[in-house]
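As you look at this complex, bear in mind that one protein chain is not there, while each of the others sits in place.
Then we have chain A:
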Amino acid sequence: MVKKRLIPVLFIKNGQIVRSEKFSKHQHLGNVINQAHRYNEWDVDELIYIDISVEKRYDLNRNEHGVKSYSSIGEIIKRISEECFMPLSFGGGIRTIEQVDSIIRSGADKIILNSILFNNILFIEEIALKYGSQCIVVSIDYKIVNDKPIVFSEFGKVSTNINLYDWVQKVEKYGAGEIFLNSIDRDGMACGYDLETIKNTMELVNIPIIACGGAGDFYDFVDLAELGVSGIAAGNIFHFTENSYQRAKKLLKKRDVNVR
């Protein structure tokens, strides 16, 4: 049986890894390449990178170390894939098939789509035809509004007024290979995952679901694993807790979760 994946999510802003809270506050945590190296040493199952730069300026702040800066996300991916021999997914601002080509050829295994799909859902089909459905992760950011999960675009800023449950079925129909579900309300809040919405979503689709948003301790991972998701994702908890990844895996194993 395929194992549950424990997946660190790294948000890149202008070439730096940042901590995110409710999608708005961002605290800088350091150089993206050094972090990639660290995660490779930890032997993580998979890594998700999301570029949240608004200015799309890629300064890795490495001038101070006598190392040159990087000018594009493509270069960042190339450097990361030289360090990481694990699956890598990249997203953030992908709008064209040329960007997808460049990201895949730079060493990413999967690409993550979000806001573009509200204007052009056929983009999923276009990519699937070239790279296969398995290569496409659809990222969905949602908030609970009047007891309903509503999908937001543009890094959680703009309400689409679309119900999450309708949207997941639609993206699956168009050929999404996987869904990355992120609760905006719980981002950085360490209050536990939104198990109810995640469970409802799982019942509606037949593609793997990675859930994110709200992990406060490792027992939250166990709760999510027991729900049956394919991927357990978290950001902040891995940045701020010592030996977090190894310790989380240990707990999951102890609780009989099928992990690597």
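Definition applied: a contact is a pair of C-beta atoms (placed from the backbone, for glycine too) under 8 Å apart; a residue touches a chain by one contact, two chains touch by 3 or more; residues count from 1.
As a working rule, contacts and distances are computed from a predicted model.
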Given the options "Imidazole glycerol phosphate synthase subunit HisH", "NAD-independent L-lactate dehydrogenase LldEFG, oxidoreductase subunit", "Cytochrome c oxidase subunit 1" or "4Fe-4S dicluster domain-containing protein", which would UniProt use as the protein name of the unshown chain?
"Imidazole glycerol phosphate synthase subunit HisH"
Full-complex contact with the absent chain, from A:Asp51, A:Glu178 or A:Asp220:
A:Glu178
From the listed residues A:Ile104, A:Leu164, A:Ile198 or A:Leu224, report the one that touches the chain absent from this view.
A:Ile104
Among A:Lys3, A:Arg95 or A:Lys253, exactly one should touch the missing chain; which is it?
A:Lys3
Which candidate, A:His28, A:Arg95, A:Lys157 or A:Arg260, sits in contact with the chain we can't see?
A:Arg260
Residues of chain A (touch criterion as defined above) contacting the omitted chain
1-5, 43, 45-46, 78, 81-82, 85-87, 101, 104-107, 109-110, 128-135, 177-178, 206-208, 230-231, 260
